[in-house]
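A single protein chain has been omitted; all remaining protein chains appear in their positions.
When the chains are written out, they are named A and B in that same order, and each has its own residue count from 1.
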Amino acid sequence: MHRKFVLAAVAASALLLAACGGSSSDSASSGGSESAGGSSQAAGGGGEGDCPGADAFCIGLVTDTGKVDDKSFNQSAWEGALEAAKATGGYAKYVETVDPKDYENNINQFVSAGYDAIVTVGFLMGEASVAAAKANPNVNFVGVDQFQAETIPNLTGLVFPEDKAGFAAGYLAGLMTKTGKVGAVLGTDTVPPVKLFGEGYKAGVLAANPEAEVTLVYHAPDNAFNDPEWGAAEAKKQLAQGADIIFGAGGNTGNGALIEIAKAPGAGETIFCIGVDTDQYATVPQAQKCLLTSAEKKLTQGTRDLLLLAKEGKFPGGNFLGLTGLAPFHDTEAVVPEEVKAKVAEIVAALDAGTLKTDVSLG
Amino acid sequence: MSTMDPSRTDLGFTDPDPRRSGPLDRIPSIVLPIVSVLLAFAVGAILIWLQGVSPLRAYAVLFSNALGTPEGLLRVMEKSTPLILTGLAVTVGLRAGLFNIGAQGQLLVGAIGAAWAGYHFQLPVIVHLPFAILFGMLCGAAWASIAGVLRAYRSVSEVITTIMLNAIAIALVDYLASQPLKEEGQPLTRTPAIAETATLPVFGIVPSGFLLAIAVAVFFGWFLTRTTQGFRFNTIGLNPTAARYAGISVKGTIVLAMAVSGALAGLGGAIETLGVTGRFEPAFNAGLGFDGITIALLARANPIATIPAALLIGTMRTGAAALQFQTGIEPEVVDVILAITLLFVSAPIVARLLFRNRNIKQTTVTSGWGS
Partner (left out) sequence: MRARYAYALAIIIGIAILVFYAMDQVRTVSVLAFSLRYAVPLILAAMVGIICERSGVINIGIEGQMLMSAFAGFFGAAVTGNLILGTLIGVGTGMIMGAFLAVGAVTWKMDQIIAGTVINILAVGLTSFFYAQGQVLPGNTPIVAIPVLSDIPLVGPVLFENGLFTYAALIVPLVLWVLLFKTRWGLRTRAVGEKPSAADTSGVGVQGLRFWNVTVAGILAGMAGAYLAIEATGTFERGFTAGRGFTALAIMIFGAWNPIGALGAAFFFGLTQGLASQLQADEVVAIPQQFINMLPYVLTILLLAIVSGRIKPPAAVGKPYEKD
């Protein structure tokens, strides 16, 4: 009997704790109702942490499988949603997808809670977004990295010419390399944006420096974006084989490469790395020393702009071409010669204007 | 069972121990898991409370979303289906003394095999659907047989080969879905959609794949305890030497057990393709095989018990998204609860508190490897 009593006591105290939690949580989660305060707050719990009602502009975001603090596309899109919420005085909240089969359900949670605009992140969610947009014509959907084959008025695919960003980064690398060898450590080539970045980079290097040797190495599809140790080892191997500029593009795998290059002797002087997606000077501070630039997809800006258009009732539908470009040089500002800067700026402008083609396609 | 070597430990799942057969002693097998789950939720409550959310409210959200709506129930059943089957795949292996870590790879090849059979042919439903399902099972069985044959005839541990075959399967299906079986004019890595005639129907809110999985679990509950072949599996698992003396072909049985195990995982993949995703897309099947290991262990290698174990995990995974939506609690809390449930079910802590007998014998579900 004694032991049963102990057990009952344990269970009872746990329940008591649970009940206590109920009262104390109200004060803790009230911070969550403040819109656009920060990633953890904006997704805060409690009834008051939800979309305040019809007059507020409420933005929901569904991540691709991954976390909202992934230092990559989920995070950039979420930052865009937060900026839009701040600008409109609205409210933003996210849900992280664990299982891709939940895309539809996760989107529908926002729909049934009366959200005005829903951002779905990642090309894998394309079909789920189309289905949700057709079923809910009153809600505006932003599909990040989702190319729209048909035009649905309340669904805009935010797509980026990754090959252009890669091309510009490659062009810079081609002009900057002293050894005539440049490398790239990439996620898997079965993910279209990664392949576009990689092939664009290669084309850019060769356009600037036809004599250069370009090495592209992709990770195996398993854990392709979450194997920083492999990325680091691969970067070190490429450095040892004479590459002096390496492009790291593949989530944490690419970040591992950047961090490794920053440790190499001569980093920031003769050895450089190039980041991807966002300005990685901010997201991977360990790599600041070697970071020449980042091949940027202006995801935050694109997401924000589309959401603001939605708020103004000018939501475009179809495809919205986001901007790409190169991030500022930061610490390597002084190392890059002025004529290189000028030439690269010219290339970026020509790519944007469409007068220069990368000739990269996903055959 | 008198031929068994007495020096070997009881593996737990045959449970011939007469000391445990009385009506009162039967209670533990039901009460223990329930109490363990409740205690695990109590521990989870602490984690949730630390995040500043009421645990009661969090659990209410978790369960009401999963079990309180027809859509939720449908998703629970959909999510539980591959878990039951990969759990069974691991279970069958364990009973035959094989540790199949490769259910994930077998599920993947089964899923892509079913997708190919599903879109490549134009057949009447009555032929097409069974064919697609069987083809997926066959792919899974063939994939697992590589490990079975190497284990039986080359004495290579199935633990190594299934780990390696997982990695190979991931690369292989990725190649297949991005090159030869790729949908035309699609940037995505995926196969074309399966034909209508190969689609598993949903009856109301009950997916037919779920019913199939339940039927298979019940069948294996019978098969492993009531048939000669099932007895062979158990015997080579318990004592290969005794099995040899009893005239059982150990090698043949190992290959067969591995193939059956792979076919079950392959069936899980086939149902995913034909009943849920409608085509093969590599990212959509991640992690299901590894959950199978947890489920087999939670069910203590009992085929029938894989059903409630899979439903528990399926329910929590279904409710997790709503949990985050409504309370901001990260979905990973489910993993913590799961780990603690497994710990409480298996460790003597709870059992000792519940039952006065301090000497409750710990049973093992798994045998060593390669022995």
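We take it that a residue touches a chain if its C-beta (ideal position, glycine included) is under 8 Å from a C-beta of that chain, and two chains touch if they have at least 3 such contacts.
No experiment lies behind these values; they were computed from the predicted model shown.
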item	value
Omitted chain's touching partners, listed by label	A, B
Residue among B:85, B:150, B:198 or B:321 that touches the chain left out of view	B:150
Sole contact to the chain not displayed, among B:71, B:183 or B:332	B:332
Touch criterion as defined above, residue of A:176, A:191, A:212 or A:259 at the omitted chain	A:259
Full-complex contact with the absent chain, from A:227, A:277 or A:296	A:227
Contact footprint on chain B, counting only the chain that is left out	7-9, 12, 47, 99, 101, 146, 150, 154-157, 159-161, 163-165, 167-168, 171-172, 174-175, 178-179, 293-294, 297, 330, 332-336, 338-340, 342-343, 346-349, 362-371
Absent chain, residues of chain A that touch it	67, 69, 71, 183, 188-189, 215-223, 226-230, 232-234, 236-238, 240-242, 252, 255-256, 259-260, 263, 285-286
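Throughout what follows, only the chains that are shown with their structure count from here on.
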item	value
Where chain A and chain B are represented by their mean Cα positions, the distance between them in whole Å	34
Complex interface listing, chain A residues touching chain B	3-4, 6-7, 10-11, 14-15, 17-25, 28-29, 32, 40, 43-46, 49-50, 65, 93, 95-102, 105-106, 109-110, 113, 123-124, 126, 147, 188, 190-192, 220-222, 362
Chain B residues within the chain A interface of the complex	35, 38-39, 42-43, 45-46, 48-49, 51-58, 71, 75, 78-79, 167, 170-171, 174, 178, 187-189, 276-277, 281-284, 286-287, 317, 320-322, 324-331, 350, 352-356
